[in-house]
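Of the protein chains in this complex, all but one are displayed in their positions.
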Amino acid sequence: MEEKTSWDWHTDLKEIPVKEWENRFNWVQAPQVSKDGERIAAIVNLDEMVFNVCVNGDVWDDKYEKAWCLAPFADNGFAAFVAKDEEWTMNVNGVQWSNWFDFIWDMKISPNGDFLGAAFQTDSEYGVIVNDVPWEDRYENLTGAVMAPNGTSAAVVQMESMAAADVDAFKKGIFSVARNGEAQAARFLNAWNISFDAGAQNIACTVRLDREAYSIVQNDTIWDNRFESAWKPQFLDEKTLVAPVRINGKWKLYKNNAPFWANAYDQLWHLSVSPAGEDIAAIVSTPYGRWTVAVNDRVWQHSWDTMVSDIHFSQDGACLAAVYKHKGAWDLAVNQTPWQMRADKVFVPSISPDGSVVAVVVEKNSTRQLVVNNRVMASGFSFMADPVISPDGSQVMIKAIENGVYKRQIISV
Amino acid sequence: MQTQDNTMTEQSRETNDMKSEKATDPAIESGLKRLTPERIQKTINQVLEKETGPRFKAYVETCMRCGMCADACSFFLSNDRDPYFMPAAKVKNTIWEMLAKKGNVSKDFLRQAVRISHLECNVCKRCAMYCPFGIDIAYMMLLVRRICHKLEITPQYIQDTVNSHSVTLNQMWVKDDEWIDTLQWQEEDARDEFENLEIPLDKVGADIMYSVIAPEPKFQAGLIYQAATMMHAAGIDWTMPSTPGWDNSNMAMYTGDNEISGRIARAFFETAAKLRVKRIVMGECGHAFRSVYDIGNRWNSWVMPPFEVVHALAFYHELLTEGRITIKEKYKKKVTLHDPCNVSRGRGLHDKARQVVNMVCEDFVDMVPNREHNYCCGAGGGVINCGPPYKNERMVNNRNKAEQLAATGAEVLIAPCHNCHSGLEDIIHHYDLKMEIKFLGDLIYETMEKKIYTPGK
Partner (left out) sequence: MNSFIAFIMGPMVWISAIIFVGGLLFKGISIIQSVRQKEPYIFSYMTVKHSLRSMGAWLVPFFPKSTRLRPVYYAISYLFHILLFVVPLFLASHIVLINEAFQVSWPALNDGLADWLTLLVIAALIFFAVRRQMVPEITYLTSAIDYLLILLVLLPFVTGFLAYHQWFAYRWMVVAHVLSGELMLIIIPFSRFSHMLTAPLTRAYMGSEFGNVRHARDW
């Protein structure tokens, strides 16, 4: 359980030397920092085909032939995929799961860290595992696995094997959606972009019914409308589903099988619903080649020539931040105001619950800096994880490496 | 695949007449069976009226039938100047007829249209450089393919590739776990040479995302190995994605399945966005470059690719001129270079390519014609992807490439593109050219100093 209020917001600076790891181990992979900033970890190599995970200088008990995908979860946990005797499993905080597979990948972590999941394959059969409980049914293939905050899992699964280049078998439709391992009855040419509602009671996805006809499936029901293409649907509540769909070469937003937004865009994707469900935002392109954000079908006053890559709401929905690229440089716009940092990289912004503080790591000239509300607060780091803003919005936690020392620093804003 | 029946070779070279024994394709035939005249007419008119505009109209109305495009086309030149193969004739036998009959065309006509657009045109755009008006015949052939896609009469093998794209987002049905497993295996192997070598997966904030096409993990994993050793030796901060979106290839853009093509391109660029990289570097592939640099981006409303896409040729040039990689001893054999359409006519990388070849090899001889005017490998534009049934005609249809290669007298042919590479390998075998074929990366890997770059030294 991730509990920001219980984290240490009082100690100004905590340091962990990491330079020495390079001497201790043959080599050290890119580090990962725990959510609370208290721990830094990396996959390390001890010998030929001997890997382990080093957390704050201590290695996990077991040694592995291979390890990958180290990721932080909950307050200060770490999970990684690990292999022994050519079999793979997940290791959570140094403890192996009991199920081993031929391969494991696509790690899923629920927002509060209570559920960890992954896709797996054994003997060419595919499934999903959540908290060490694998699906009972296995499939020919599996793509696009998702996991809801309550641990419900789903994936697009292949229902029957297909001979090489068998275009007729494909034409019949051999893909379905499996939820917690159980495949739905309907088969499709393709299914993509599975989406759950908040309680994971309802499920939706994009499907292709024949070579040209795209639609949306809401639980067991296919929308009547057919589209030229469609992107990921998004639940507004249990019964309301919206999805960007392509009609006559333009993109529109549909709600429950009927037109919703009036405008047609050259592109419309990355739907994002404010946590209270009041506002729907999306990345849009209009006219051709110009990118901006639309909130409830109203576009922002600025648009950019390259890309808007992601958008983020604050908890109260008052603040919306967009990472964009314009004239070759990356930037951030907060509630329509561009920060004009012209950075080489802009990472994922953190936003205080009330939307008043936005903190983001950016990279310029190969060094990373922390920018808070468009002011550079710290700079000159070789590595910086995404910052964390304290629950009251008054402090920002920096997680960075400088001269071989990991620093967890609390600054006031 | 690469062995060839000798009698067939001789026969086809002498008579050069394969037209009577053209392959049949079950996907085309079963697709044609399903068609009704109404569907044919409706689909053709929908595409030609709704999906085109003034550009298409201008192309159709502007052509003066001057025949200048003929000399541009390898198919025409390889088939003893048979007018049937000239670019404008391909338009005449497809588009003009469809327009004249208002879409009311026969199944036999469509059978031929599939063949003309998919197998007798590499959409290499060489003819656009020979037309005084700059008419884009490749664009019109792709329109015909679009019609075939909608009528579901696309040749079997390339359709299967597109099916793979639609499911896995890569072109060879490479499953998610197979991809990662292959990278880890290559990393492990490469550690014998560089003990600390890493193929960093999903490293958020790396400078470069390295991307390849699916045939690399499927058949030529060694190329990933080579790239990794170069990245490592050059001290590049790089990463490869473990998730779908790693494959930059796109056969859907060649079958007219623009929706799948766009979906692939979106996944590709959004993978780079998610990884927060500065640039994307890609392996030696031409059509993939066209896909991410010129085609897939447009469907998604990106005027130009949202990330700088650096083709291997340009990247090698950068590594060598910046001294990040040094050549220990130049390659001795006499080499020639094939300019792939999609990176030379498609991106003007031919001069950089020559500079790289000269930095790496001692004895370079150019082929004629070259640079933007080079002849297509005959495999590009999805032609080789239509599969083994069509290999013989592909060999016949690209005789002029064999003649061009033979005239160089080179021992080694450098083909910095996967499609070109496979196509030219077939040509070399079929015409018994006694040439070795290599990627430029093969030569760099072979000749480079296996030392690690340290900045400032």
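By letter and in written order, the chains are A and B; residue numbering begins at 1 in each of them.
In this text, a residue touches a chain if its C-beta (ideal position, glycine included) is under 8 Å from a C-beta of that chain, and two chains touch if they have at least 3 such contacts.
Please read these numbers as outputs of a predicted model, since none were measured by experiment.
Participant: Among B:92, B:107 or B:429, which residue is in contact with the omitted chain in the full complex?
Facilitator: The one listed residue touching the chain not shown is B:92.
Participant: Can you tell me which of B:203, B:266 or B:298 touches the chain that was removed from the display?
Facilitator: B:298
Participant: Touching the absent chain in the whole complex: find that residue among B:33, B:65 or B:434.
Facilitator: B:65
Participant: For subunit B, which residues reach the chain that was dropped from this view?
Facilitator: Residues 52-55, 57-59, 61-68, 70-72, 76, 81, 83-84, 86, 88-89, 92, 128-136, 294, 298, 303-304, 344-348, 369, 372-373 of subunit B touch the chain that is not shown.
Participant: Considering the entire assembly, which residues of subunit A contact the chain that has been omitted?
Facilitator: Within subunit A, the residues touching the omitted chain are 287-289.
One rule holds in what follows: only the chains that are shown with their structure count from here on.
Participant: Write out the stretch or stretches of subunit B touching subunit A in their complex.
Facilitator: 27, 30, 50-51, 149-150, 152, 156-157, 159-160, 163, 166-168, 175-177, 180-181, 184, 188, 191, 195-196, 198, 200-205, 242-244, 257, 259, 262-263, 266, 269-270, 273-274, 276-278, 300-304, 306, 387
Participant: Spell out the residues on subunit A that touch subunit B in their complex, using ranges where they run on.
Facilitator: Touch list, subunit A to subunit B: 26-27, 29-30, 45, 48-49, 66, 68-69, 102-106, 119, 121, 126, 141-143, 158, 164-168, 170-171, 175, 189-190, 192, 208, 211-212, 214, 228-229, 246, 248-249, 266-267, 269, 285, 288-289, 291, 305-307, 309-310, 325, 344-347, 363, 368.
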